[in-house]
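Provided herewith is a single structure, encoded as structure tokens, for subsequent inquiry.
Left out: one protein chain. Kept in place: all the others.
Our next item is chain A:
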Amino acid sequence: MTITITNIRRPNSDTPETLTIENGLIKGWNLPAEGETIDGNGATVAPALLELHAHLREPGQEVKEDLASGLAAAAAGGYGTVVCMPNTSPVIDDPALVRALIEKADALGFARLKPSAALTKGQQGKQLAELSLLREAGAVMFTDDGRTNEDARVLRLGLEYAHSLGMVVSVHAEDATLRADGVMNEGAVSEALGLPGNPAAAEAARVARDIEIAALTGARLHVQHLSTARALDLVRDAKARGVPVTCEVCPHHLTLTDEALRGFDPMFKVAPPLRTQVDAEHLLAGLLDGSVDCLATDHAPHTRAEKEQDMLHAPFGIPSIEVAFPLMWTQFGEVLGLERLLHLFTGGAARVMGWPEPTLDAGQPADLVLLDLDTARPVTPAEFRSKAKFSPWAGQELRGWPTLTVVGGRVAYRR
């Protein structure tokens, strides 16, 4: 099967070009048109985005999201590959389940699914899961995300075992005892609102501990959704010391702060919580100086009814996979530049996983996205492919919307 995409531009180029795809691979640039021809309308072409942290809720919570809706949403957001989190029901700690999910996702034809699996059985933090069998089944990362790894010894063992398999362990780095019942960032805003706070120190303290364990074991540690300036400083220092640690930051921690909670709308209740403007600016600086390795969405869909509870009872998390790139491009495109931004969504994430950096060279897998960097369009949750049709950014005019996502040579999304 052959597809020719005409009238597209590579990043930072004004020259319209043509790309030919054949049998799932890039055949080459500016060849004579053949097969199905798609007009790129002058959009910018890039390798498809790579998501390291999405909650697709299958199995067990399909009312919030399932593989079909989640991977379609990912494709609509420009993603070609999604690493999903294992905090499902049951937990993804069984090799047969990993196989079944991959098989099902392959048949859907949206974004590729690369499941992560639980580090410990049932994510209970007590006994290691069958890490080697899980890897064999196709799991690409181990994490107890959704839970924090309270037992440092178990994390050490998990890191050592995963390292022997050449795998990354990613952590939700937050001291659960210090977080306590916090539902938002602890500070002046939480005191004014009378809501229980989660101190920045809960994240920093845990990041410090986990960095020490990574240094002890020499194993690859990936810190998820960093939200505080202090924790980022710790990662930066650790990297300078040569500790094998990487980290990700989410668009919502860069674009929103705890001030958003003043309306008591649980839409803005996320874990870790929205922090202060100082933290957000510090994280942005981390994107610029390279101490943040990649952007990840922590796409966390819920039902509308769940989010319409009060601040104490509503669940943590927002859907964001469909708006991540437009949001970052609109808000920080000028500061970061297109190349770095794309790197944070693609190559940076690949490097975290130890995967080759994706390119659009001949012979490479045809996973690509066309981005309309200029046309402003509002965020319209009703049009989301995700089952979670709400958004903190609803109505906001953004640029940089994906117009076409191709995965393995197949059109996975087209606007």
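Following the convention adopted for this analysis, contacts are C-beta pairs under 8 Å (C-beta built on N, C-alpha and C of every residue); 3 or more make two chains touch, one makes a residue touch a chain; residues count from 1.
Everything that follows uses one rule, which is that contacts and distances are computed from a predicted model.
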Chain excluded from display, named as in UniProt, from "Flagellar basal-body rod protein FlgG", "Fructose transport system permease protein", "Cytochrome c" or "Aspartate carbamoyltransferase": "Aspartate carbamoyltransferase"
Given A:166, A:194 or A:242, the one touching the chain that is not displayed: A:194
Omitted-chain contact residue, chosen from A:39, A:136, A:151 or A:308: A:308
Among A:242, A:263, A:363 or A:395, residue touching the chain not depicted: A:263
Sites on chain A contacted by the missing partner chain, in the whole complex: 187-188, 191-196, 263-265, 305-306, 308-313
